Structures are given as C-alpha cells and as structure tokens.
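Here's the structure, in structure tokens; my notes come after.
Removed: one protein chain of the complex. Kept in place: all other protein chains.
Here the chain labels run A and B in written order, and each chain numbers its own residues starting at 1.
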Amino acid sequence: MSTFHSLDRSGRHGHTLRMKSYAKELWFETAKRYELIDITKQVEAALADSGIAEGLCLVNAMHITASVFINDDESGLHADFLEWLEKAAPHEPVAKYRHNVGEDNADAHIKRQIFGREVVVAVTKGAFHFGPWERIFYGEFDGRRRKRVLVKIIGE
Amino acid sequence: MSTFHSLDRSGRHGHTLRMKSYAKELWFETAKRYELIDITKQVEAALADSGIAEGLCLVNAMHITASVFINDDESGLHADFLEWLEKAAPHEPVAKYRHNVGEDNADAHIKRQIFGREVVVAVTKGAFHFGPWERIFYGEFDGRRRKRVLVKIIGE
Partner (left out) sequence: MSTFHSLDRSGRHGHTLRMKSYAKELWFETAKRYELIDITKQVEAALADSGIAEGLCLVNAMHITASVFINDDESGLHADFLEWLEKAAPHEPVAKYRHNVGEDNADAHIKRQIFGREVVVAVTKGAFHFGPWERIFYGEFDGRRRKRVLVKIIGE
C-alpha cells in the first residue's frame, strides 16, 4: 500500500489526504470442478482494510480457467448458468479440443472467456456502489486445486 | 465528489491540482423487454460535469439483467445482436430455467453475462479516448421498469 500527503504550508490547518493503492489476494480451493462462490463479504473486508472511501476496485481471477462476475445470489439461476455453460462449451468429449494434450480443461478456458475475467466496482462514500441485487462471484470451472482472486483498489 | 489540493508554499505561484472522484446514476425505463440504447451523450455530459481531464471512467449496469457495452451504432447490427442473443439464450420456454420460479427472466441474466456488465473508458485531455466508431450502449434484456446505470470517474 502506498500513500502520499498534501501538506498545509502553515502547519496549523494541516490535514492529511492520501492517494492509496491496495492489493489483496484471496485463495480458493473448491471441492468440485465447477463452483460459483459469493465472495462479496471477502471483497468488502478488503475494502474496509484499505481505508479507501472513493475510487475503483478491480476484482479479477488470477487463473485463466476461472471468472469473477457480478450477478444474482440465487441457486436456481446458478444451476441455469452452469447448465448453459456446459451446453455452450462442453467438457466432454475431452479429445475434441486441441488444447487437451496432457490437459483436459480447454472447456474451462472457454467458459471463463464467456463469463469474463474481472469486474471493476465503484467505491463511493466508503462502500461499494452497488445496485439492489449485485453480488460478486468467483466462478470456478476447473477446481479442486488452490487458485487466487486479486482485489486491487485505488483511490483516497 | 471529493477533491484535494496540492498547495504551493509561497502562495504566489500557487495552483490547485485536484484528485477527483465523481459518481452519477442514469435512469432508464424501456418500453420493450429488449432494447439497446446509445448512452454516449449522457456519459459525456457526466464527464463534462466531473471536470476530470485525465483518468478512468467506469460505466456499469446496476441491475443484473442488463449490460453496458461498446460497439457500433448501426440498427442492422443491433437486430443481429438481439437475434443472436435470443438464439443463444432463448426466453422461451420460460419453464426450462430453474431460476424462473415466480420470475421469467433467467434468459436476461444469461444474456447480460455474455454481453458483460460494464466498460472502462480512458479519459485523455478532457475527452473519452475513443476509437473511430466506439459508442457506449445500455443493453436492456428485461425492461419495462426503472433501472439504473452508474457512471464513476476518477482522475484529475
């Protein structure tokens, strides 16, 4: 985290204003190959930890077979998402993908491309400037191993 | 909106430089279920209002059945977009989606995932740093009610 200070020339009325930059990595290891996990609380904890009240927050998957996206926290919808993605880019047959030489996750790279790598969320008055139903999700498409999400916040 | 000032110590050569953060919500209520609306002028008005000359501008749908995206302002292409999305994630039959228990908009959540929630646009020398045909669109996939788009700008 880096800061800078704007100095009052008299020293009497001095106040400190800071341009801050904050980074935190969140770790995940899912039990299943595919999982959609609500990470809103962890990202909000990072925002509180940063002390940033106005700015932009980037949240991105650090691995290329996973997504970070914003949508609804509703289990039926999540089942629809995974069913839709499986139909759009099926895991099987593994051999139909040229990437799958010693690997079997080409479908996960494609699923991540569709759902996206990242979201950028506005920070206003110390909180995420969310609409009524916005929640941040980690979308795992090739799980069962340790992977990371990056939270990077800049502002003041 | 928040600002800060960098103060000259003599007071004579003083100039004020400001780190600014600006937020504005734009409201929409479409007549149809699906609409693609060019919002470039409204977003440019927000940029002018912010007074920010260098920075980044986030424009995001605040609702999870709508998108903000950048593409061409051409009505034939927009018809192609909507036809393609309808084939990729059909509204009907409503009952095939598990989300649609008391709702009928699972397809709109999926369409929004494909087209994305947000764009980030560079601000350079007081204007959006656009390519020759870039226009910002609001993509409504479950309209006929009031919904919002957020414009958040940080810079100086």
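The rule we apply is simple: a residue touches a chain if its C-beta (ideal position, glycine included) is under 8 Å from a C-beta of that chain, and two chains touch if they have at least 3 such contacts.
Nothing here was measured: the structure is a model prediction, and the numbers come from that model.
Undergrad: Where the complex has a chain not shown, which of B:23, B:39, B:66 or B:119 is the residue touching it?
TA: B:119
Undergrad: Can you work out which residue in A:46, A:70 or A:106 touches the chain that's missing from view?
TA: If we include the chain that is not displayed, A:106 is the one touching it.
Undergrad: Write the list of subunit A residues that the hidden chain touches.
TA: Its contact residues with the unshown chain are 2, 4-11, 19, 21, 23, 56, 58, 60-64, 88-89, 97-101, 106, 109-110, 112-114, 116-118, 120, 148, 150, 152, 154.
Undergrad: Which positions on subunit B touch the chain that was left off?
TA: Output for subunit B: 6-9, 17, 19, 53-56, 69-72, 74, 76-77, 79-81, 84, 88, 114-116, 119-122, 124, 129-134, 154-156.
In the analysis below, only the chains that are shown with their structure count from here on.
Undergrad: Which integer distance in Å separates the CA centroid of subunit A from that of subunit B?
TA: Going by mean C-alpha positions, subunit A sits 19 Å from subunit B.
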